[in-house]
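What you see is the complex with one protein chain gone and the rest in place.
This part shows chain A:
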Amino acid sequence: MYSIIVVPPPTTEDENHRTQIRMAPGERLSFGRSDSGNDLAIAHEGVSRRAGEITAQGAFWILSNLSREQTYVVENPEGAGEHIKVGPGRLDAPVPFEFSRIVLPAAGDLLAIQVWAPRHDYRSADGLDGATTAPAFSVDRTKRYFAVLAALCEPRLRGEPHAALPTVDQVVDRLRPNWPAASRTSVQWNIDYLAVKLRLKPGPEEADTGPRLNGKKESLVSLALRFDLVREDDLVVLTEPVPRRVAR
């Protein structure tokens, strides 16, 4: 029942396979240089012994900056520079982004901890309140993951129910006009994120990422089409620039 995922800065040991720490609402993760007393040790001289705490709070999370003098910046990587600053000593600052990167200034280096909040709710066409039967998914149609999902679903939505799914490279090509920085890695990252976001039954993809991606793409597309997460009129996200604000 986790709602927040923390991806620590890469270390030399996990080049291909980055650790993910899953947190349920109310769980707290302390981080810092010291091995003892921190749930997540960040071995870098420039990081405070007790640097901070991340607490999952329902669908969002809060950050405490325990350092004496460093200001932490929390960036929204898809937010065109959108960020918040959390000054030294500030406790429990709420972070509103679905994806975030906490940047720790550390003696000239910048270390990034990624935090995902995949349970963020978005208003669906049918509204959302406690007494209404609501879809179990809520996706942000302005996010890149939605464009990736739309590109994956496109051939089948265009009327060929058994069309082969586009390869990752084809998705990259399809999205590049509106997303010049699109790459194999970023598209694959988004596919992996979608599997988390849509709570796809996890397969042992950690075992080997290559061929498994096929099964994952296939599952994502069939889920998205079955539950109408992407409809034909959503395919405009492939041709129009991604709006910065929720349009529907």
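One rule holds for everything that comes next: a residue touches a chain if its C-beta (ideal position, glycine included) is under 8 Å from a C-beta of that chain, and two chains touch if they have at least 3 such contacts; residues count from 1.
We take it that contacts and distances are computed from a predicted model.
As stated in its UniProt record, the chain not included in the shown complex is "Protein kinase", which appears among "Protein kinase", "ABC transporter ATP-binding protein", "Lactate utilization protein" or "Sarcosine oxidase subunit delta".
The chain omitted from view is touched by exactly one of A:119, A:141 or A:174, namely A:119.
Within the full complex, the residue among A:59, A:73 or A:235 touching the omitted chain is A:59.
Residue positions on chain A in contact with the hidden chain: 1-3, 24-26, 57-59, 119, 121, 125-137, 198-207, 211-212, 214-215, 218-219, 222-223, 225-228, 231, in rising order.
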